[in-house]
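The structure's right below; bear with me while I get my questions together.
All protein chains but one are shown at their positions in the complex.
Our next item is subunit A:
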Amino acid sequence: MGLGLLASKAVRPASRILHSPNPRNFLLRTIVSKPELKKPEGAAAQTQPEPPPVDLPPRTPVAGARVHFDNPDDAIEVFVDGYPVKIPKGMTVLQACEVAGVDIPRFCYHSRLSIAGNCRMCLVEVEKSPKPVASCAMPALPGMKIKTDTPVAKKAREGVMEFLLMNHPLDCPICDQGGECDLQDQSMAFGSDRGRFTEMKRSVVDKNLGPLVKTVMTRCIQCTRCVRFATEVAGVQDLGMLGRGSGEEIGTYVEKLMTSELSGNVIDICPVGALTSKPFAFKARNWELKGTESIDVTDAVGSNIRIDSRGPEVMRIVPRLNEDINEEWISDKTRFCYDGLKRQRLNDPMIRGRDGRFKAVSWRDALAVVAEIAHQTKPEEIVGISGRLSDTESMMALKDFLNRMGSDNVWCEGIGVNTNADLRSGYIMNTSIAGLEKADVFLLVGTQPRVEAAMVNARIRKTVKATQAKVGYIGPPTDFNYDHQHLGADPQTLLDIAEGRHPFSKTISNAKNPCIIVGGGVLERKDKDAILATIETIAKNGKVVRPDWNGLNMLLLHAAQTAALDLGLVPRSEKSLESAKFVYLMGADDVNLEQIPNDAFVVYQGHHGDKSVYRANVILPAAAFSEKEGTYENTEGCVQQTLPAVPTVGDARDDWKIIRALSEVAGMRLPYDTISAIRARIKTVAPNLVHMDEREPAIFSSLPKPDITEKVSKTPFGIAVENFYMTDAITRASKIMAQCSAALLKK
């Protein structure tokens, strides 16, 4: 396992990824044992000789920890094991040690959560302090001499470890955390070699946290990370600490499920096996898994993930650190949709016979039939639609192919007729996801970020929590997990703000960094141009777009959308689908199938037997995101790629290769045979799409645009995502997602 994991980690350049202390890095620590350690009582009593002052080798900070000085005057100097480091005022002793390259063992401390200081694992010795101090909760003071390697510190850790293990069950062989457990690793490194505890261990009743998180509460060490995560990051008050002393328990106060779209993250932050993944329970050991660094496609955020697979099967999905996008969290949909990859898959090319049944055929036959019918159709009656999960390469190929056939009717789902895709600033998140943290006023227009883009919502929540930023919301009533003001439900409110009649327009113009987020659902409205123009007026009046700040954002809904707009896959007329005779659906499952005329020939190319298959005449099986190398651009314009983690199913092929083959059979050979050749082609359309792991900012935000004459309609804003857990072919095929929608969605 080890080599596979390392090799896959080396594949991806880590340019955008800032490393920060990762609690799972404990394996790196070396285990030191000296004779005097064996009898700590004696060693602690000894007087310590001064540490050698000179010739200390320079150390590298733990996991690339960096120091950022807001104000150079605030720098203080402390000594960690005699090695001097400069740190900003206000850092804790533990952080200072990290900068100095010393990794302090810990359970309750987590860099993204508040400090609890209740596990005591992080004890270190500080000169002139009578007893060891909890480094995570102690601010570093100028000139402090911190010692992490002394017998006192070691003895303290060993003692804490012994207390923690007292009530921890010895069930590592049947525990899913085994192999990636902080308690296991740290007891190996710092614990005693034998136990002295012979009494009965306490036991705790397991709690029901819903279909995603499995609990074995006897294993809990009361670090309260999960409680702090739920209240601070996820914004739900469901988890808490009950009882005192040995009766202390973590639980939901009343018999209640944890209703958060981020609940799966407690599995990662729980340092022991108390909270583990229910769908993954007893499925695999972590050292059997091969990790592949990839990108999530279930929403437009592009969360960084690692796909853990064993053989041809995706076993689980876990987050990867990316400070600019998902930090270290992912949504439950991202984490648990993977069982959908094993169900309802299309594995053979198929043609529907006269009796209405599908018959498996060879690729050659299927492509020949499709090519022939395409040739018999008039160019303007050919339509191609790409789906929510389509990668950039295949959308480029589809567009080129249809253009060569003489058709201009090629678009991506979720993009309204004649959407203006001219300027990138018009449809990306200009502020960038990380940039949202600088905003002090948010205006959300027709978007429900909690269900549309859970990670963006987490950012907004983080900002609101840290700086008390104000949030105004226009749209149907919906769930927020932070304070907000519901301004209205229809575009009229928008007009009021634009014309200064609404008190919120004052709030925007008084703000330092105002931020407007328009939902991607607006693109499907008939009056979208008028709405966008109104929003631009608000932006202009409120100075939302300045040279130093661009707060005008669109939050798109699907993984394919940004790249589709970049490539210009926009429907040109409302009638084209109704008059189509040949419809090519590339993973498009959410088109209105009623609109396709009965005599039209429908080709469905995709990986799941979802809605569109029922209407298809020919099925061409394609690869899912876990099986191919594909480029995706997220809603802020950051381009990332998926990598194949598992082999394709049956006879399926990569999407772009299918279209390339079809073009050859149809006698219009597309001029690319390799993925790099198709990327060279993309470079002549939207060069930003080949800058992997980069975010190309858009200029021209305030370019003069043609005047809009149409008026905004009175229709209230709609809900773009009805069911958070089921938004595309993969999540609709997933059993876990179905359980979640049944158990967790409020009726």
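Just so we're on the same page, a residue touches a chain if its C-beta (ideal position, glycine included) is under 8 Å from a C-beta of that chain, and two chains touch if they have at least 3 such contacts; residues count from 1.
Assume contacts and distances are computed from a predicted model.
In the listed set "Ubiquitin-related modifier 1 homolog", "Cytoplasmic tRNA 2-thiolation protein 1", "NADH dehydrogenase [ubiquinone] 1 alpha subcomplex subunit 2-like" or "SWR1-complex protein 4", the entry agreeing with the UniProt name of the missing subunit chain is "NADH dehydrogenase [ubiquinone] 1 alpha subcomplex subunit 2-like".
Although one chain is not drawn, the whole complex shows that of A:404, A:438, A:465 or A:615 it is A:404 that touches it. Screening A:81, A:176, A:308 or A:566 against the full complex identifies A:566 as the residue touching the chain left out. Of the listed residues A:166, A:423 or A:675, the one in contact with the hidden chain in the full complex is A:423.
Note that of A:141, A:174, A:281 or A:699, the residue touching the chain absent from this view is A:699.
Residues of subunit A that touch the chain left out of view are 400, 403-406, 408, 418, 421-424, 566, 568, 570, 572, 684-688, 691, 694, 696-700, 703-707.
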